[in-house]
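Complex shown without one protein chain; remaining protein chains in place.
Note that the chains take the letters A, B and C in the order they are written out, and that residue 1 is the start of every chain.
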Amino acid sequence: MKQPPSGMTEECGVAGAVAPGRQAARAVFFGLFALQHRGQEAAGIASSDGRAAYIHKGLGRVAQVFDEDNLGPLLGELAIGHNRYSTTGATQLRNAQPHLVETALGPLAVAHNGNLTNARRLRRELLEAGIGFSSGSDTEVMLRLLALPAEGEAAGDPWLTRMRRLMERAEGAYSLVVLTREAVYALRDPWGFRPLAVGALEGGGFAVASESSALATMGAGFDFEVEPGSAVRLDREGYTVHRLVEPQKRALCVFEFVYFARPDTLLDGQEVHAVRRRLGAELAREAPAEADVVVGVPDSATAHALGYAEAAGLPYAEGLIKNRYIGRTFIEPDDALRKSGVRLKYTPLASVLAGRRVVLVDDSIVRGNTAGPLVRLLRSAGAREVHLRVASPPVRHPCFMGLDMATHEELIAHNLDVAKIREHVGADSLAYLSHAGMMRAVGGGRGFCDACFTGRYPVTLEAGPAGADALVGEG
Amino acid sequence: MKQPPSGMTEECGVAGAVAPGRQAARAVFFGLFALQHRGQEAAGIASSDGRAAYIHKGLGRVAQVFDEDNLGPLLGELAIGHNRYSTTGATQLRNAQPHLVETALGPLAVAHNGNLTNARRLRRELLEAGIGFSSGSDTEVMLRLLALPAEGEAAGDPWLTRMRRLMERAEGAYSLVVLTREAVYALRDPWGFRPLAVGALEGGGFAVASESSALATMGAGFDFEVEPGSAVRLDREGYTVHRLVEPQKRALCVFEFVYFARPDTLLDGQEVHAVRRRLGAELAREAPAEADVVVGVPDSATAHALGYAEAAGLPYAEGLIKNRYIGRTFIEPDDALRKSGVRLKYTPLASVLAGRRVVLVDDSIVRGNTAGPLVRLLRSAGAREVHLRVASPPVRHPCFMGLDMATHEELIAHNLDVAKIREHVGADSLAYLSHAGMMRAVGGGRGFCDACFTGRYPVTLEAGPAGADALVGEG
Amino acid sequence: MKQPPSGMTEECGVAGAVAPGRQAARAVFFGLFALQHRGQEAAGIASSDGRAAYIHKGLGRVAQVFDEDNLGPLLGELAIGHNRYSTTGATQLRNAQPHLVETALGPLAVAHNGNLTNARRLRRELLEAGIGFSSGSDTEVMLRLLALPAEGEAAGDPWLTRMRRLMERAEGAYSLVVLTREAVYALRDPWGFRPLAVGALEGGGFAVASESSALATMGAGFDFEVEPGSAVRLDREGYTVHRLVEPQKRALCVFEFVYFARPDTLLDGQEVHAVRRRLGAELAREAPAEADVVVGVPDSATAHALGYAEAAGLPYAEGLIKNRYIGRTFIEPDDALRKSGVRLKYTPLASVLAGRRVVLVDDSIVRGNTAGPLVRLLRSAGAREVHLRVASPPVRHPCFMGLDMATHEELIAHNLDVAKIREHVGADSLAYLSHAGMMRAVGGGRGFCDACFTGRYPVTLEAGPAGADALVGEG
Partner (left out) sequence: MKQPPSGMTEECGVAGAVAPGRQAARAVFFGLFALQHRGQEAAGIASSDGRAAYIHKGLGRVAQVFDEDNLGPLLGELAIGHNRYSTTGATQLRNAQPHLVETALGPLAVAHNGNLTNARRLRRELLEAGIGFSSGSDTEVMLRLLALPAEGEAAGDPWLTRMRRLMERAEGAYSLVVLTREAVYALRDPWGFRPLAVGALEGGGFAVASESSALATMGAGFDFEVEPGSAVRLDREGYTVHRLVEPQKRALCVFEFVYFARPDTLLDGQEVHAVRRRLGAELAREAPAEADVVVGVPDSATAHALGYAEAAGLPYAEGLIKNRYIGRTFIEPDDALRKSGVRLKYTPLASVLAGRRVVLVDDSIVRGNTAGPLVRLLRSAGAREVHLRVASPPVRHPCFMGLDMATHEELIAHNLDVAKIREHVGADSLAYLSHAGMMRAVGGGRGFCDACFTGRYPVTLEAGPAGADALVGEG
């Protein structure tokens, strides 16, 4: 299969606001704060007061990047922002978003969640037209495309004409927020891979965010999800919805339900937490276990474990504690310390585990390098048996639509069958949820992208070697 | 009642290690990492290689304070460290620990968890003897006292002679680790207010830490708790235990069980998590509720809620999600944003709460300013009734033994009776666990300090105004 | 007169190197170090190893911006660099140079000394073609123009074709260094406003720098100055000179001799220090004074004062000491301290001044706000008379060719005649050097820009309001 550059793959969160009479950047800050789980490596906000555009970006979490000294100068009633996640080493400020340029129509800033699958081709065309790039990101590709005048843009809002052209040309996943001098726009690709929600701000104006749950933190209600192929224009007067291209067959990322989105987010009208309990319940029906207690991997699989326990009629218990206060540390343990490694993050509770047959529920297994240590940890606290249950099917294919999972080679289920994985992690038994079971739990409604489980990608992937960023450095 | 200076009250974590042939500071770093819940405002490590002493301290969490560049130079096989917590504004580097001085017997460093109740008197005596102080902390009082030659110290280990004198003179709570040129010492006050545990390091040597659970992260087993009134000397040869003064009536802080210690810590032989489930179960028996579901305040009251649910025969559910990625932010919301405040930290789940009668279990209520917003949050997600259950008695008295709770005036149960508190927080019903119930759950074994519930302090408190730190500044 | 945006006016230093088998960025660092007097607000270096381009920029002096950790990664045998000076508040990283983009022909970086007088028009044209700008600088205008394909570029080096187009379209002052994947180019505008010199590196390869004196610090000799209207291409094979357009009437900035360039720089074959002594000697002949001693304003007017003293037959003495160790301070004096202001920078010596009639020589007077305090300072140390002599004519017109002097309104000689200026500064007498005298001293050779003295600008200036940078912020 053709393989796009994994270095360009990112999970991200975006937010935007139009706040008449108030500082929009402040609302956007709280939106990014609520979307922190979608990216902790960099954050940025761009704003406009109708005269100039303002921007601040930095590496780290949003609460580290922003303080009153740098948020204060982000003037204006319009703003957009971005949280960036990347598992690649490229944590450069140069790749942080939003990207901002000045154009003949005034400032233009873009923040992006997703991944274009034809970014290399579009970039090449723009380069050959004489347009220089400041970064290697597909976000800049969309920014440069939006900066180019389009035929017929004279009539009406030229930005919408350009956005239609963008949607006709770009393939892959993109939930975008765009800032111009006069408005904030929210765009969602024709497949609807990534979520994007809009709501009215208390005090007037409108907000947009990757997840509906973040709207509340921004002081907004939740009014609707942006439709695939549409752009929503937010300005001081209100909002207007523009269907720019025909939607494609719906392909909402099913992994948002399994793991990625916040439990309180509504996707296609369903609460993510409730879906997760159903995933656990389906799993209990498909793969019961003779056991005494059900334990989830905190915090991401707690809901799945509760659902499993309930459906299985087994007691649920906290058998693993996640250390709340640790962050990343760059201190290397010595040999004697190395053995205690996983205990930095998780602690087993002997009072729950000792002498018991334990069902350990996880939401998914991707690379497979935490399951083994967790099984050993449970046994070290006295668990008699450990039955590992995974509330989604085996992940056998990489994501090219914006989730930075892994390459084929890194996916344990690409390399090993279930029996071998069980052996590898050392569990007494192992079962995954079936694809059909997952679809029952998510409520098959409007169509999902499940390519990481099935290899059936909704869009064609670009061929060729990875187009590495040829510009390196900060400043 | 006489009131000691609240500015001196601190919760803290301490650790120490003797690691023959290895860098002790590295083990201490991981110990502090595992004790991060006991203090996030400052961290420090002092070490000794037999020739010189080395120190690094900084503001922030231990993973922020230390990197390989500053940990590497902390040479030697002996080290101690400290995590500091303070709710006062005095987050000065000057008050960070360990405190280190050179003495005629070589370097001396001290790290302290607890609070002396006669610190002002001891400090005054030392000042009048011509000894200058660099900080306002009671830790420096103990350091300066240890630096003074003691009668009869010529025979044997002079530090033990001085430590006996310290124990004869100091009143209040102190679990100390002390670093000298030749040894690390672990001391615990005669009442045993704060925990302190010792274990053998894999690879040789010994470790000490505030909580038994941190020993594993240091690569050590858990051998014993330091006895009240005793000092344990750890050196390259092994350890020796020295009972320096007669223990007083045992007064282990019961709040360590209720809230403060890690769930996997063993205190007086009991796993903290198991005690918390029993606290919840006792509460269910004492104060049942007509309800559909039991929800805990995450993460501290999850165990209590599970215990309540099990004993009450009600389903347990995740009704509140705690945002994992947020830290403190110094960005001020505007008026429109202010209403959404509590949603930064907690999110309610409609699928769990809507239309239900909910038991909300919390571990304790101190100031009482989160319970009200939480009750309202549950109702906003559709909870039909909210019955608040608190798994410890009303906190009516401040702690002067090292837990920085609050002053009398700030304690809601000092000011209001239970009916009024219920009204204040807006719950449909409210019940606290009884003192007897709490004692049953903790297993009344060897004696506790329960002064915050009863006002019966095990030691006499100093009179007089607070002795504010008269030295201000960094560097 | 039409007035271009003063915010775009900058003094700067540029350097470049091709160093086969070595790290070119290292040589460029030392070149910037030697050109530090041309800009202390920001510094940056971009390099290329034939595969990727690397960049690091920062605010502050070059020795503050660079350390081994950020210089080391600037790989490759080709590099260019920039020192930036700006008296405007816009010390943003966003305006620091070099500017770097990726193009269809590989990386392109530009560093610029000078100021385009038709930048606004060129920028507008590019914006309307759909090219977005990341900064408000005229350097980016040139960068974007170079990124655009040119007719006929297929034959030969396409960059030279584009540089010819740039020279045909750009007006004003620009000494550029340009980095591509294969070469470093040095360009000088057709008037030759700003200097630019080339020399062979010891160890092989070639270097380019704003001033000949910097070549030695880069480990290079001084071979030639780049001719106006020409580009010199430096690559691993050697160098080639390309006359791209016909030179205009020569217009080397005469202020480089008066004040700006280093004393050891050769401009048009003349050592700047020697010219400065001649400026002082001409001044002594034109405007003698009955005096006991000649004192220069250190350090810039020491040479002029020595020349004056020698020609006048008067003793030269150090009457003012410049504090070597001070930098800028942002501490505000209180009222009692405010009077002592100028003494932070200069100190008068009573042993030289007391009772004497003093000739105080300065190189030029621009705004006129230091001359008065200096005259008072001399008197405070006992000077009986102070005769101020200025070794250049009155500055009556702003510079639009890259020297950030001042606006018309700020120029004291635009507002006051010589008699009034004398009165304003409180000198016993005041004389400026005549224009003819200055021309004799600089040796009228090949033609100068003397617009700041005469108002005769060699190029047409753009009309219209200042085009302020509409993008604000870092990151």
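The rule is simple: a contact is a pair of C-beta atoms (placed from the backbone, for glycine too) under 8 Å apart; a residue touches a chain by one contact, two chains touch by 3 or more.
A quick note: this is a predicted structure, and the numbers were derived from the prediction, not measured.
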item	value
Displayed chains contacted by the hidden chain, counting the whole assembly	B, C
Selected residue (touches chain absent from view) among C:49, C:223, C:310 or C:385	C:310
Option from C:246, C:335 or C:409 whose C-beta touches the chain left out	C:335
Contact residue for the chain not shown (choose from C:78, C:96, C:187 or C:218)	C:218
Residue numbers in chain B that touch the chain omitted from display	44, 46, 51-58, 73-74, 93, 96, 100-104, 106-108, 124, 127-134, 136, 143-144, 147-149, 468-475
Positions on chain C contacted by the hidden chain, ascending	19, 22-23, 26-27, 29-30, 33-34, 36-37, 40, 61-64, 66-68, 71, 201-203, 213, 216-219, 262-264, 271, 273-274, 277, 299, 302-303, 306, 310, 315-318, 321, 323-337, 339-340, 343-344, 347-352
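Keep this in mind: only the chains that are shown with their structure count from here on.
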item	value
Chain-level touch network, classified as line, ring, star, complete or other	line
Same vs different contact residues, chain A with chain C, by half of numbers used	same
Computed distance of Cα centres, chain C from chain B, in Å	61
Rounded Å distance, chain A centre to chain C centre (Cα mean)	49
Multi-chain contact sites of chain A, meaning residues that touch two or more partners	none
